[in-house]
Each structure stands twice: as C-alpha cells, then as structure tokens.
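Shown next, in structure tokens, is the structure this report addresses.
A protein chain is absent from this complex, but the other protein chains hold their places.
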Amino acid sequence: MVSVVLKDIRKTYEQVEVLKGVDLDIREGEFCVFVGPSGCGKSTLLRMIAGLESISSGELWIDGQLANDIAPAKRGLAMVFQSYALYPHMTVAENMGFGLRLAGKTKAEIAQRVRDVATILQLETLLDRKPKALSGGQRQRVAIGRAIARDPKVFLFDEPLSNLDAELRVRMRIELARLHEQLGTTMIYVTHDQVEAMTLADKIVVLDGGIVQQVGSPLELYTRPANRFVAGFIGSPKMNFIEAEAITQGNDACSTILLANKRQLKVRTPASGSLKQGEAVTLGIRPEHLTLSEHGAIPGEIEVVERLGSETYIHLNIGLPLPLVIKVYGNPEVRLHQAIAVDVMEDQCHLFDSNEHSHSR
Amino acid sequence: MSHLQQTPGQPGISSSKKARWTGNLSVAQAISYLLLAVSSLFTVFFFAWVVIASFKKNRDLFKFPWRLPDTWSIDNFVKVWTTNQFGVYFSNSIVVVCLSVILLLIVATPAAYVLSRSRFRGREGITNFFIVGMGIPVPLLFVPLFVTLSYIHLADTLTGLIVVYIALSIPFTVYVLTSFFSSLPHELEDAAILDGCRDWQVFWHVMLPLAMPGVATVALLNFVWLWNEYQLSLVLINSPENRTLSLGLYALINSMQYSGGDWASLFAGVTIVTVPTVILYLFLSERMIGGMTMGGVK
Partner (left out) sequence: MMRKRMIGLFLLPALVFYIGFVIAPAIQAIVLSFFDTSGFSDARRFVGLGNYAKLLGDEVFWKAGANTLLIMVIGGVAVFLLAFGYTMMINSGIRWRKLFRAAIFMPNIVAVVAITSFWSFLFMPRYGLLFSLLKHLQLDTLAGIAWTAPENVFWSMLLGLVWLSSGFFMILIMAGADKIPSDIYEAARLDGAGHVETFRHITLPMIWDVLAITYVLWLIQALKTMEFPYAFGGPNIDSNLYTTAIYLYVQGFGQRQPIYALGYATAIGVVMLVVTTVIVLACRRLMRRERLEY
C-alpha cells in the first residue's frame, strides 16, 4: 500500500510549459483518475510518475521516497498502455514474465507467478498464444496481467479502454473496478472520458492546460464544481451556461439574477456571500435540473428533440445564441416548434464569476 | 501509343474491382495483356534460352541456336567448374557475399536503430551524412580504394573486398533500416523500460526482433547486389584465384578471345552465376520488390 505525492511538478518541452505546477496527494489504495481534454497534460503527468519523461522541476515522492531520479523499473510501478504494448514476438506467458526474467527470477518462480496471474484474469488457456491471435479484450487482459505479474506498488493506466468498442469498454470498466477491489493497490488512471472517471474513481483530478482545475470525489465534482471548466466537463449532456447579472433582492436566502434574455430568475444565494449587486455572472444549470412546465420561469421554442428511449433531450431556443438543453426522463409529448417553458431548481444553480470561479467556494 | 494513353483509366483500383464492373476485357486491357505478355516472355525466354544453351554443344549452338539440343550434356558445366575455375569463384563469392552481408548487418543495424529512435544532438546531421554516401559515384572511389587497400596490404584479397563491400553498402542499408525502425511503435519501448530493460536490452530483446522483416529484406537486397557486383572486384582483385563469380564470368568472356568462341561453356557459366539469385527471386520476389520501393524513393 503506497502513496504518491507530487509537489509543484512542472514540465517544459522546448520552451513551452506543459505542466504548470501540479500538487497532488494520492493516498494508499486510492483509485485516482486524471481526466481532461486532449493536450491538457494528463498523459505527460502519468509518464513523469512512471519515469518515462523527466521532471523539469518539482518533487515526486513514491512510498515515502524521493523518486525523481530513480530508474523507471525500480520505482515499483507497472503500466498498462493504450495500445497494450504487448511484445508481438513473445507468447502471452513470455509477455507476462518478461519483467521477472529481467529481474533475474528463476524459471520456476516466473512460471508460478505467470500461472497465478493468469488465473486471476482467466487467461490460462491463452498462455501459449501470440498477441496477434488474441481479441482486443483478451489483449487488454494480458496487458493488465503483465502489470500484475510485477507485483507493483502502484498501477498506472494510460487510456487503456480507448481502443475498445463501446460494449467491451463497459465490461472492462467493471472488471477494472473489481480488480481494484480485489487487489487494493493504488491505481492512477488517465482518461479523457468523464464517464470512466466518474464510475471508477475514488478521487478525480481534472486538468486543463497543464493546471489542476479541481481535485475531489466524483460526486464533489458533480455537485460543487470549482470553476466553469470543471462544471462543463463533468456531466453529460453538458451543463447549460447563461450569462446574467446579479440583482440582490428579497430575503437573503434567495437572490435574483437578470438573464441575458431579460428574464429574471430566483436562485439560492451562494454561501460565501461573495455575490455583489450588478456583478456579471454566469449561471450554470444542468439539463437534468430543468423541468418543463406551462408557466415556467424561462419560456422558449423547441428546436430539436432527441429521443433516446429512456430519456429525451430537448433543445430549447430561449432567445440566446445557444439553446437550453433539457434532459427529461421518458417520452414527453412535445413537438418541434412548440412553445413551452422551463422551471429551474433553485438549489441546483451554479453561479460563476467573471474569472469563471464558482461562487460557492 | 494513343491506345496506351487511353488505358490508364483506373490505376490503383484492384483488378478484381475492375473486372466486376466491366465484365469482359476492354480493348485497352487486351492490348495490355498482349504487350505485357510479350515483355515478360522475352525476359523468361532469355533466361530459359541461356540455361538450355548451356546444355548444348557448341556446334549445335551455332548451327541451330533456336532449337532444343539434340543431346543434353553437362560437359559445359563440368568444364566451366573445373577448367575455368568456376568452382573456386563460386566458393569465393559465397564466402565474400555471406560474410559481407552478415557483418554489414551487425554494423549497420545498431547504427540505424540509434539514428532513428534516440534523441541526441547531431542526429539528423549524422543521418544525412550517411545518406550522402548514396550519391557518391562509385567510380570516383576506384583509384583511392585501390591505393588505400594496397597500403594496408589488403589489395587483391577477399578480405579487402569484404571490407569495401561493407562500407559501400552502409548508406543504403542505414537509410532503409532507419525508416523501418521509425515505423515501430514507441509504446513497446516504454513497456520494455518499465519492465526493467536497460538501453541496449531494449534494442536486443524488443526492437531488434521486431525489425527482423526489415532486416531480412535489406539483407536479401544486399546479397543480390553484392553477388552480381563486378566493377569493384574488377578494380580490386587481380589474381584469378581471388575472383568472385561475376568477375570470373567477365574473365571468361575475355579469355574467349583466345580460346575461340566457346559460347556454350560461357552460358554454362552464366547459368551458374544467375541460378542462385533467380532461385531466391522465385521465392522472395515480393519481398525484394517491396524492399526496392522502400529504398528507391528518396
């Protein structure tokens, strides 16, 4: 059981700073997910932890030891790659035993360990096959098996499910979750898919442009996003954003804001009390927190109706450049160009100031 | 020529696709078949004729060059192998070419690996440095190589020839192998490093096995060009017992001046020289042609 600590980690590539000071504390046994759009630096960060990239400045502590200059193989890590990176000219058994072979273990030890791992992942029948004779899911498992065989203190995953088709992805996600429960080892996982992040993680680290935007549990990120980026990144369909102006009025529990389309809305006053009168704010409201009603607070005209069977997404034109997206469960009877209105759940409103920070902080 | 101009309607579309939607042959295709068949047959004919001719006696050859021999005899082969020393030349060629190719690979493969995958200052410079060698006209080097080899007492020796062969094959081999190594996936290197491989172990355990197809191709190409090579051996080898096969063939033609036109034996010699490469070609033509295109389009 090992912890990983990052202190002000920075990385510069040819004069461009791609990671701008990352501080992170990953506890023992945690499943930590790095998530963010392409180019945000999450893979680079993972590779720096692995030792495949050098650390420009900052400290990396693994299991209480300063690891900046320790060789990758000696950091007690194992990594599962996006393309699995299985050695094509070796059999499954040889792939899984390669690291042990290099470490000088005896043939008997290697064979035993390989067998044990194969049993965990149900690969016993495939041990003599070469990677090209395996399906995508099987190769995935061999890649994981190779990592487990080394008995690492920390597992690293670099977008391991991106190359699988949708159905397989769901299945493997569950297997990974089960694996974590079984082994209990610290796991660091990189993905651009926020669904994977939400379902697998104990702790999520959202990155954008080389800066950590927020660290927290999935639910924390969902209910209390620290800024507009995180709010828009987590949750699908994306949160709706409307420009507005604050008009504090009435009792202190509720404030009123004036939306860009001249509608007024009552929202719960942020606890931090930082809301000023006349301030320009951005209202964030998730599609699932809007309800259709005849006489709701915001009227509009239906532009698009997307029916998924179990739920429906309605795009409502409310007089602003972007439509409002509403998620409704089931199959409501609505038509294109129908005039209808929405109600907003007051306590589910998020307010973001002009720096895009959340007012609830 | 106008028919030919009309022909190239769909270069690139596989023949099966085309056949499906035209059904029967177009005029252009018929002409193509004809002309191509003629060209191909000419080539095959040339080879077949030479082989058959070597079984004839000289008299037959001159009187009826186009007919099959009345009597098939292997006298010519025997003569050429022993009297004309082709047996010696053959073993010389085998030794020289095999050693050259093996040593060439040992020398060039690590260099190509490092040039394609490591990051260090001057990498591009050194790569270009090697590639420039492909543009140096070999005749320019005739004299200095002869002088240099004489200086180190390797002139007129097979060893000297091997050294020169290796050196001159390096630019092309490095060029082909670097582009091949660049195409291998990077993640495998990372996986190997995490598994505990040191730098040279990554090369030895992972990258090199993966590069085998490319290495095999380049070995094949070098084998063929060295086997057939004769201008360098002409310059660097003087004594008959050191001749390679190609050079030996040339010497045989030379000597025909004096021994009269023993063409039949000559063709026997030709057969001996060409049979190894033709056999290789029969089995590996696709690989060879593929290799040429890899290296040819600079």
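Here the chain labels run A and B in written order, and each chain numbers its own residues starting at 1.
In this text, a residue touches a chain if its C-beta (ideal position, glycine included) is under 8 Å from a C-beta of that chain, and two chains touch if they have at least 3 such contacts.
Keep in mind that what you see is a predicted model, and the values were worked out from it rather than measured.
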**Item:** Displayed chains contacted by the hidden chain, counting the whole assembly
**Value:** B
**Prompt:** What residues on chain B make contact with the chain left out of this view?
**Reply:** 4-15, 17-19, 22, 28-29, 31-33, 35-37, 39-41, 43-44, 46-47, 49-50, 62, 65-66, 106-108, 110-111, 113-115, 118, 120, 126, 130, 133, 135-148, 150-151, 163-164, 166-168, 170-171, 174, 189, 193, 199-200, 202-203, 224, 227-228, 230-231, 234-235, 245-246, 249-250, 253-254, 257, 261, 263, 266-267, 270, 273-274, 277-278, 280-281, 285-286, 288-289, 292-293, 296-298
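Keep in mind that, in the parts below, only the chains that are shown with their structure count from here on.
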**Fill in**
Between chain A and chain B, the Cα-mean centres are separated in Å by 56
**Asked** Quick one: in the complex, what on chain B touches chain A?
**Response** 185, 187-188, 190-197, 201, 205-206, 209-210
**Fill in**
In the complex, the residues of chain A that touch chain B are 47, 50-52, 72-73, 77-79, 81-83, 85-89, 98-99, 102-103, 146, 150
